[in-house]
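Below: the structure, in C-alpha cells.
Complex shown without one protein chain; remaining protein chains in place.
Labels for the chains are A and B, by order of writing; each one numbers its residues from 1.
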Amino acid sequence: MDSSMTAKPNSKNKGQSMDVLRRLFRSKGAVVGLVIITVLLIFAIFADFIAPFGYDDQLLSRRLQAPSSEHLLGTDDYGRDIFSRIVYGSRTSLLIALLSVAFSSVIGVAIGCIAGYYGGRTDNAIMRFIDILLAIPSILLAISISAALDPGVINLVVAVGIGAMPPYARIVRASVMSERDKEYIEAARSIGANDFRVLIKHVLPNVMAPIIVQSTMSISTAIITAASLSFIGLGIAPPTPEWGSMLSAGRAYIRDAWWVVTFPGLAIMSAVFGFNLLGDGLRDALDPKLKN
Amino acid sequence: MSTILEVKNLKKYFRTPKGLLHAVDDISFKAKQGETLGIVGESGCGKSTLGRAIIRLHEPTSGEVIFDGQDITKLSNKEFDKVRPDMQMIFQDPYSSINPRMSVSEIISEPLIIYKRFNNRQGIENEVARLMDTVGLARRFANSYPHELDGGRRQRIGVARALSLNPKFIVCDEPVSALDVSIQAQILNLMQDLQAERNLTYLFITHDLSVVKHISNNILVMYLGNMVEYASSKDIFKTRLHPYTKALLAAVPIPVLGMKKERKLLKGEITSPIEPKPGCRFASRCEYAKEKCSNEQPELIEALEGHFVACHYVKEINNI
Partner (left out) sequence: MEKLLEIKDLVVHYKTSEFTVEAVNNISLSINRGESVGLVGETGAGKTTTALSIMQLIADPPGKIVNGEIYLDGVDLCKLSQRELIKIRGNKVSMIFQDPMTSLNPVITIGEQIAEVIRLHNKVSRSEAQMRAVDMLNLVGISEERFNDYPHQFSGGMKQRVIIAIALACNPELLIADEPTTALDVTIQAQVLDLMENLKKEFNTSLLMITHDLGVVAEICDKAAIMYAGEIVEYGNLEHIFNKTKHPYTKGLFESIPKFDEEVERLKPIVGLMPDPSNLPDGCSFAPRCPNRTEECTKGEIPAIEVEPGHIVKCINFIA
C-alpha cells in the first residue's frame, strides 16, 4: 500500500469512541455506576479468593449470627456466611443477567430489523406478535416459561430473555425505519448491495446507540426478574447461592435476624442501581444532542 | 453519436393514503452517449423519482427503459445485477448519502467488494487510491470518516463511489445543490472533466437553472410528473415555448445589474399530483389557460425542429 494511505490510521473510529468515553467519564452518575459494576464483576470473577468461606459451608452451631468481625454480614439459618454467599451469588446473578440480555438483544434486534426494514405486512405480523408479548406482564411470562421448563441456568436465561425481548424489537424497528429512508441506504442499493448487506453493514451500525443503552438498562431488569423467579422457587435450585433465593430463605427470620434478608436485598439494589446509572450515562454520552 | 438510453412512456405511481400519486407520468426521451441531459423542475415535480425509476431504485409502474439495446425494466433482479455497474448514481446530499460509520476507503471500495472486482486486498486498495486521485481527494483521507470532511470532499467521495464500477451512465440527483458556489464550481468542473475522459452520459437532475444551462446539452422540463418541454439547452434558453418554462426562467434572479426585468409572477394554486384530473396540470397557474386546457391533456408535439412542447396553445402563444 502507498505509504501516504496509511498516514492516518483509523483516526476517527478511535476518535469517536474516545469522545463517547470522555463524555461518559464526565458524568458522575456513570462513574458511580461503573465503580459498582466493577466491584460486582471482581466479586464474580475472584469469588474463590474474596469469599472467606465456601458458599455451602454449613455450621449449625453458628446459625443466625449477627454481623461480626468473623462474619462480616452475619450468618443464615444454616450457619453459612452471608458475605461469602453474596460474593458467590454475584456470579449467578450477573451470569444470568448478561446471558439473558445477550439472548433477548440478539433476537429482538433481528426481529426489529426485519420489521423495520421490510415494513408493510411483515412488519404488521411481527409487531402484533410483539404486542401480544408486551400485553403479558413480563414477570408473568417469565414465571410461566420457567414453570414449564426445568429449573436451571439456561432455562432461566430463556425465561428472563423472552420477557425482555419486546422492547429491543420496538426500539430497533423505530430506529431502522428512520434510517431506512436515508440516502445512504439508497446509495448502497444503487451499487448493488442486497438486503442482507444493507442491513448488516449500513443500517445496524447506525442504530447501535439505542441498542447499547437498552442493553445496559435491561441488565438491571434481568437481575430483578431472575431474583424474583428464584424468590418464588422457580429459578436456581439451592444450595447454589442466588440473591433472590437468599432473600426468600431469609424472609422467615426477618424479625429476629434482619441481616439475612437485608444484605442480599442491598446487593440486588446496588447492582440494579449501578447498571441504571451506567445506562443513563451511556445514553447521554452516545447522543449528546439529547441532553441539551 | 449513438443513443445509449431511451425511455418510453415511463410511469411511476405511488400508493398513498389519499390515492394514487402520479410522480412520473408518461415520460419519453432519448439520451446520447457522452452527453448530458438536464432534468429541470421544482420540488415535487417527479424529477428525482424519474432518475431513480430509470436505474430501478424505484421499480417503474409501466413503460420501457432501453439501455444499451435492452429493456432493463423486463430484466429479473439477477439479470439487472449485471447491468447495474453501467448505471450509477450520484446523490444530492453529501451529508446523508454516505454512511457516517464507514471510512472513506470503505465507502469507495464497497462496490468493488460487492461486484468482486478484485480477489485480493491489495488490488482493492490500489483501485481506491486511483479513484481518490481521479476525483481529487488526497490519499491521506482514506481512513477519515465523513464527518471530518467538508461538503465538497464528501461529494467527491460520492463521485468516486459512482465511478468505481466504471459506469457508462450516471444519474446525478442535484449533486451540487447542497454546496457553496465556489465548491460547486469545483465539482461541476470535475464532472465535466470525467465526462470528457470517459465518454460518460449524465442525467443531471436539478432545480438550479444556471447550473443546468451550464452543464447540459439537452434539457427536459418537468411539471408535476409531466414533460412540458424538451429541447437542446440553447433552444430552451433562447426560445422558451411553454408558459411554465417562461415563468420558471423569468423567476431566476440573475447576478448582473440592469438585468432586472418585470417579474412575471405565477398566480393560483398548484394542482395535486394525487389522482390528477385530466387536462394540463399547469392550467390552474397559467395565464393563457382556456377551457380546453382543464379538460384535455396536451400531447407533446414538435413545435419547432427538435423542440418539443406539451401545450395546446403553443402556436398562438409564441406566434409560430
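What we mean here is this: contacts are C-beta pairs under 8 Å (C-beta built on N, C-alpha and C of every residue); 3 or more make two chains touch, one makes a residue touch a chain.
It should be emphasised that the depicted structure is a prediction, and the values quoted were computed from it without experimental measurement.
Student: Which shown chains does the chain we cannot see touch?
Tutor: Answer for the hidden chain's contacts among shown chains: B.
Student: For the chain not shown, which residue from B:I27, B:V135 or B:V211 touches it across the whole complex?
Tutor: Spelled out, the listed residue whose C-beta touches the missing chain is B:V211.
Student: Considering the whole complex, which of B:L20, B:I66, B:V83 or B:L188 touches the chain not shown?
Tutor: B:L188
Student: Based on the whole complex, identify which of B:A247, B:A283 or B:A303 touches the chain you can't see.
Tutor: B:A247
Student: Kindly note down the residues of subunit B that lie in touch with the hidden chain.
Tutor: Interface residues of subunit B facing the absent chain: 42-43, 150-152, 180-186, 188-189, 192, 207, 209-211, 213-215, 237, 247-248, 250-257, 259-260, 263, 265-266, 270.
To be clear about the criterion, only the chains that are shown with their structure count from here on.
Student: Hey, how far is the Cα centre of subunit A from the one of subunit B, in Å?
Tutor: Centre-to-centre distance between subunit A and subunit B: 50 Å.
Student: Looking at the complex, which residues from subunit B come into contact with subunit A?
Tutor: The touching residues are 52, 55, 57, 81, 84-85, 88-89, 91-93, 96-103, 105, 110-111, 114-115, 122, 125-126, 129, 139-145, 147-148, 158, 161, 164-165.
Student: Residue numbers of subunit A touching subunit B in their complex, please.
Tutor: Interface residues on the subunit A side: 1-2, 4-13, 16, 182-184, 186-193, 197, 201-202, 205-206.
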